[in-house]
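With one protein chain withheld, the remaining protein chains of the complex are depicted in position.
Moving on, here comes chain A:
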């Protein structure tokens, strides 16, 4: 039995003979937050729907805490909490009634204390007895997360949870997820199209394109590397005079505003600045391009998430 909370093996799914997910495989570790990224139409939502058994996979296996989702559906789903797309709730019922409704769908019985604990966790105590139709999208999103955590799942799957949230709501969500991962060891898989959010929120990133696995990497590894290779953009008093200086370090490209060094080691930047300064060239701007967005665009051939 694998110790990984979630193992996806050779997953495939087609609709009307069009392949949407193609032999997709990946694994998630306990207590980490994973960003699930891909360009529009990459198959993120389809994958998530298969992970929670809304869609039946044509081929492949989904193993949740050692239980095959196809053959041991109930056991596998007992470990998963999810909000797929929008946090759809029963608008005519109150927040409490919604929580109680979903709590009745689990065994063993979920206590009122657990419901209260989650309501406090997502800071909805003041509005929990109001009808859900009066909630803002952010409140619905928080209620959605609370109901997904009722049965203490070891895996939380959220599909575009930042959609419609204001910056404060996004920051709060980030804080909830970090607490869950760090304090309770919950593995979180978050699909998002906000790459900057993924960068701040996630421990690892998993990129797919055209239904295929592209790359999985750790955000920490990327930022902690001292010999990290980056793309650097320079703007100087005289770009023409700066070109011979930069050519010593790598391939140079020039446009109207910047001169770009396509790949250098980050710790070479101070040397370049000093050398330019020694030659009387003053630098106005140095931009290091090593964001997740750059990596993502490079990996997916330029398509936005």
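The criterion applied here is as follows: a residue touches a chain if its C-beta (ideal position, glycine included) is under 8 Å from a C-beta of that chain, and two chains touch if they have at least 3 such contacts; residues count from 1.
As a working rule, contacts and distances are computed from a predicted model.
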item: Name under which UniProt lists the unshown chain, selected from "3-isopropylmalate dehydratase large subunit", "SGNH hydrolase-type esterase domain-containing protein", "NADH-quinone oxidoreductase subunit H" or "ABC transporter permease"; value: "ABC transporter permease"
item: Sole contact to the chain not displayed, among A:24, A:42, A:63 or A:89; value: A:89
item: Among A:52, A:173, A:189 or A:232, the residue in touch with the chain that has been omitted; value: A:52
item: Positions on chain A contacted by the hidden chain, ascending; value: 49, 52-56, 73-78, 80, 82, 84-86, 88-93, 97, 101-102, 104-107, 147, 151
